[in-house]
Structure formats: C-alpha cells, structure tokens
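Missing here is one protein chain; the remaining ones are kept as they sit in the complex.
Presenting chain A:
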Amino acid sequence: MPDAGMVHFDAFVASRLPALYRYGFVLTGTPQDAEDLVQEALVRTGLAWHRVRNKDDPERYVRTTMARLMVDRWRRSTREYPVAEPPDAAVDDRGLQRLHDAAEIDVALRGLPERTRAVLVLRYLDGMADAEIADVLGCRPGTVKSQASRGLARLRHLLRGEEARHGSA
C-alpha cells in the first residue's frame, strides 16, 4: 500500500511543479539549471516530507530550499549560458521590442553573481522584506540591502550599455 504521506507529496509535486520549475528558471536563468535545482530541492523535500507537510506552506519551504541551494551549491561554479541570437536589425514592432528588452534583462541578470540574483528574485518576485531575505540566505539585512543596491546598479550599468550599443547601431 502506498505511503499516505507520499501520496500527498506526489499530489503536491503534480500541482506545484510547473510553478516551482518557473521559479527555478528565474533563479538560475536557464531551463537546464532550473531542472537540476527544482529536482534536488524536491528530492530533499520529499525525504523530509513527514516534517515539511506539517508546515503551513510547503511551497515556501521548497522555494527557500531552492534559493539556498542556488546560493550555496551553484556559487563559484563556472557556468555557460545559452543565449538566443539577437535579431539582425532593429524592427519597429512593439511586441518584438518587448521581447528584446526582456532578453536584455535576462542577459543582464545572468551577469550577476548568484547571491545577488537570488536577493533580487526574493525581493522583487517574492516581495520579501530584507529581514526575511536575510533569514533565508543566512546573512544580515544590511548585507541584503547592499547586495540589492549593487545588483540594481550593475543592472542599470549593463542595460545602459545595451541601450548605447543599440543606439549606435
């Protein structure tokens, strides 16, 4: 007879895997890394499911595990990011322009250190306060604030560089 707890876990995975996979993509920037990240986080969650299922919000537990894994395990590793080819020439199409802007932000985000990217995701996607982010990542709120500030400054710099390149093209 299947373990009732694991039936519950399977149902949780079935319902939340798409959202968690997307979250992994936002954190890591590539579908391949997102797959690795969400798989590892859910395996660890499954192994501890008897504890996790009693928590108010299992999905938050998984997301926190993903953010910590991302910072701890993915840091310092050299990664290659597949980047889509940019269009050959600027096209006056607002839909395409939005896609283009999104691609630039993606590239800029991938240029950030893992911890900084995690801080930005937790702050601007999850809407966490700096104190909460500090708790998730194991650092001080001041560190979160400075990481976010540096990350935003870096993004501005990268995006301005892209803007200048397109402007001169």
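Quick note on the criterion: a contact is a pair of C-beta atoms (placed from the backbone, for glycine too) under 8 Å apart; a residue touches a chain by one contact, two chains touch by 3 or more; residues count from 1.
Rule of thumb we're sticking to: contacts and distances are computed from a predicted model.
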Omitted chain, identified by the protein name its UniProt record gives, among "Multisubunit sodium/proton antiporter MrpG subunit", "WD40 repeat domain-containing protein", "UDP-N-acetylglucosamine--LPS N-acetylglucosamine transferase" or "Carbohydrate ABC transporter substrate-binding protein (CUT1 family)": "WD40 repeat domain-containing protein"
Absent-chain interface as seen on chain A, which is shown: 6, 10, 13-14, 17-18, 21-22, 25-26, 31, 34-35, 38-39, 42-44, 46-48, 64-65, 68, 73, 75-77, 102, 105-106, 120-121, 124-125, 136, 138-142, 152, 155-156, 159
